[in-house]
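The structure under discussion appears below in the form of structure tokens.
Omission of a single protein chain aside, the complex is shown with its protein chains in their original locations.
Which chain is which? They are A, B and C, in the order written, and residues in each are numbered from 1.
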Amino acid sequence: MLHFECDYLAGAHPRILQRLVETNTELFPGYGGDPYTQRAAEKIRTACGAPDAEVFFLVGGTQTNRIVISSLLHSCEGVIAATTGHVSLHEAGAIEASGHKVLQLPRHAGKLDSNELSEYLNGFFTDVNRDHMVFPGMVYISHPTEYGTLYSLAELQSLSAVCRQYRLPLFVDGARLGYGLMSRDTDVSLHDLAELCDVFYIGGTKVGALCGEAVVFPHGNAPKHFFSFVKQNGALLAKGRLLGIQFDTLFTNRLYFEISRHAIDMAERLKAIFIQKGYELFIDSPTNQQFIILDNDKLNTLKNHVTFDFWERLDSSRAVVRFATSWSTTAEDIDALEKIL
Amino acid sequence: MLHFECDYLAGAHPRILQRLVETNTELFPGYGGDPYTQRAAEKIRTACGAPDAEVFFLVGGTQTNRIVISSLLHSCEGVIAATTGHVSLHEAGAIEASGHKVLQLPRHAGKLDSNELSEYLNGFFTDVNRDHMVFPGMVYISHPTEYGTLYSLAELQSLSAVCRQYRLPLFVDGARLGYGLMSRDTDVSLHDLAELCDVFYIGGTKVGALCGEAVVFPHGNAPKHFFSFVKQNGALLAKGRLLGIQFDTLFTNRLYFEISRHAIDMAERLKAIFIQKGYELFIDSPTNQQFIILDNDKLNTLKNHVTFDFWERLDSSRAVVRFATSWSTTAEDIDALEKIL
Amino acid sequence: MLHFECDYLAGAHPRILQRLVETNTELFPGYGGDPYTQRAAEKIRTACGAPDAEVFFLVGGTQTNRIVISSLLHSCEGVIAATTGHVSLHEAGAIEASGHKVLQLPRHAGKLDSNELSEYLNGFFTDVNRDHMVFPGMVYISHPTEYGTLYSLAELQSLSAVCRQYRLPLFVDGARLGYGLMSRDTDVSLHDLAELCDVFYIGGTKVGALCGEAVVFPHGNAPKHFFSFVKQNGALLAKGRLLGIQFDTLFTNRLYFEISRHAIDMAERLKAIFIQKGYELFIDSPTNQQFIILDNDKLNTLKNHVTFDFWERLDSSRAVVRFATSWSTTAEDIDALEKIL
Partner (left out) sequence: MLHFECDYLAGAHPRILQRLVETNTELFPGYGGDPYTQRAAEKIRTACGAPDAEVFFLVGGTQTNRIVISSLLHSCEGVIAATTGHVSLHEAGAIEASGHKVLQLPRHAGKLDSNELSEYLNGFFTDVNRDHMVFPGMVYISHPTEYGTLYSLAELQSLSAVCRQYRLPLFVDGARLGYGLMSRDTDVSLHDLAELCDVFYIGGTKVGALCGEAVVFPHGNAPKHFFSFVKQNGALLAKGRLLGIQFDTLFTNRLYFEISRHAIDMAERLKAIFIQKGYELFIDSPTNQQFIILDNDKLNTLKNHVTFDFWERLDSSRAVVRFATSWSTTAEDIDALEKIL
């Protein structure tokens, strides 16, 4: 059986495991007070071109979204997200459980549109009944999106400009950020993110780590008591080194980018094969997730040989499925898939 | 410099790391759907003598306390704990942040007394104003306690009996459970816990794992939607294997107990040395944490050579400090400490 | 200036004030322990044909929606409501602040459709990813709706049947319930509500009281600790008599229905005048709220003479406005409005 259902099928990139083994008997204070965590933060600051950035290492994606969002919102505020945003649908109500509404705007290939955002904000702040409604308090986007798509630099600049006009923090969920940065089809760099966003995270779990997400407040703008808030929300590891060593390794010799590039290469080959074999793409994704339309028969046949993720039903006879690549996807996997398709 | 400040100074027991390396390229579904997680749960059921137990793997201690407690309490209920309970003091308000009061009872060497508990509950349920107060909804104890002390089987049975009389779940925080089970001074087994408690956890982080706590509902009594609640609270790992493989290893060939026994042996030697050198124990702990009284001069001299945890000031000239052992403490460390003392 | 902007423009119906004056020096225990509160509850049980009903008196509508909904939902559950439901839009995020998502379904003249509900629930409970999503935990409707429309008995029965199939409580927000019950166009009675719903409330604030909403759990099915939950949420009055006396009066000699009928009569006359004068109705409401389409010029002229509520913009040249009647609307008010229109 071939496996393409997601990008967290295997353990960690071997270089990460190797470093965990090499450093295992070194003794450090807990809770991120170890030198590797400090070093990882410094390397991330450098990679982002953001010397004032504050960097925190959390464990997983839903956790990070919940903590960052609820740390930045006032009780009367909600977070704006696309209807297909991860926080809107697939986090078991984590945002609402922290007390905040997800204010949904339409998505366009998974993305928010800055004009629609601007129109919504203008409408809200001129509504005489606004004091009885949920105030928009920040904007959430993911890059890549749930559909593997990317914001162009111009789109990101427009969103950022609208956010700054209304003094709303712009938060970028980068659970798969590496695949966005190393896509052949992007003009957005880490430096751009650090300049245009108020907070973003560099996903580890889905980009070769065992676990871990690096939250970056690029302008030294972490909210008050953020460390304690992370603790209160159960996201502070006693052995913080587990995150520090992983991110130190990911940001040494560009491993993070190397891993991402490899997955992109595999995904590009996979997409080319699908196209060549006459399959229809649901969306033309430039990242490590590919969304393919399968008719029911094909779907049922294929799933005997390869795992993929059922995404959504298109109509009674067709469905959208997702194939994902990662550090562990090999050229042999792609070759084998080609034979099956 | 020697290090004795806590039991999470090093990485994981080498056998755990080795298994992470060996299994790294195996491909599994996420979120605990992998075979190692299933196997670890099964081994824990066996070790507990609780074939109906439901087992969930969470990441850290504060997280586990918050999630277990808030999953079991009604909105109008609080959790009873000793004034020195970890949830009372050192979790940044995690329990209250989930909406619940910590109802504090006096501690006796870190422990709750079942008579005092019974008296409190009787007082509460006969108070005519109780509908304007916080209902006691469960009882939290830790074993070992914050002071390294242990409940005897008889004490645990008494507490359990009071809890059952009032239909209150009894929750045992076992962040350091191994050190309790392998103490030379205990008559409490995993089977006893599974019989007497409604939920407890087997701590991994402080007993040789990189991270991870195994929550056990011994009577198949996990609350409704517990899996989703874990997700909502940001405690569900995409690469659930990280926890599954660690606990599978810990419960293979009794590694969990072997690690704990080693730390106990080191702690017993350490305690003997302190006594022999004329130091005063603050409390006579039978587990891996030793609480020593130091006068200010001694404290200041010692801390140039060895790290330990400042616990509390006793009076103006003396303080209580904690020395802890773990899987990584060596006989050489103890010998070196002996020379320094 | 004439006033038609809402149904809470004046104080209380004079008979209510009179009873507050008459009973003012009687001395009673607080928090609803007075005989009037008990008597009001008994009269409501009788009016509902629900001898087992539990009745609680709360102060206002948003408060009641928040408390009822959050008392019935599990942490992982959300409440289903129409996109135009009051809880979806106009309560400043009160539901989310209590930790729960509002799961929005399309509205049809302000109402939920039972087929769409059934389809959504079936889709949810067969979705393999449902454990990562928000579980539907109850259904919220209002009767009358935000648009003054009413469910037919058949529609209510269908909704109730779907809810019971999925074991979801059905909650009816009756902030304006009297106007629904006394509409000339309804076949739904209080007895029907008591039979078909799991909880509903009989609105006082907007039907002639100073404040107050009577929450009815018709099958004696109030959740555990509901009284304390009301207290905890700040909705328990020390002088509970204020609510008890008002509802006792409203349910003596059918005052509640008399008030409602009067407002309906006024609204029917008002609607007839609008139609006769050639105005376009946005929706044909059978209750005390009338939604009229005005072009911009008319709107600007009218608002110099009469107050009404701006509801929503229809297009660049037209808007929807609301006219409401209540116990305090007089025939003279309607006559005066007729002259202005």
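We adopt the following convention: contacts are C-beta pairs under 8 Å (C-beta built on N, C-alpha and C of every residue); 3 or more make two chains touch, one makes a residue touch a chain.
Not measured: the values here are computed from a predicted model.
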Selected residue (touches chain absent from view) among A:132, A:219 or A:303: A:132
Given C:10, C:154 or C:331, the one touching the chain that is not displayed: C:10
Hidden partner chain, residues of chain B it touches: 75-76, 78, 89-93, 96-102, 128-129, 131-134, 310
Contacts of chain A with the absent chain, listed as residue ranges: 70-71, 74-77, 131-132, 135, 224-225, 227-229, 231-232
Residues belonging to chain C that touch the chain removed from view: 3, 5-6, 8-12, 14, 17, 20-21, 23-30, 59-64, 66-67, 91-94, 97, 205-206, 210-211, 228-229, 231-239, 241-242, 328
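Rule of thumb we're sticking to: only the chains that are shown with their structure count from here on.
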Chain whose averaged C-alpha position falls nearest the assembly-wide average: A
Centroid distance [mean C-alpha coordinates] between chain C and chain A, Å: 42
Distance between chain centroids, defined by C-alpha means - chain B, chain C (Å): 50
Separation of chain A from chain B, taking each centre as the mean of its C-alpha atoms, in whole Å: 33
Multi-partner residues of chain C (at least 2 other chains): 75-76, 131-132
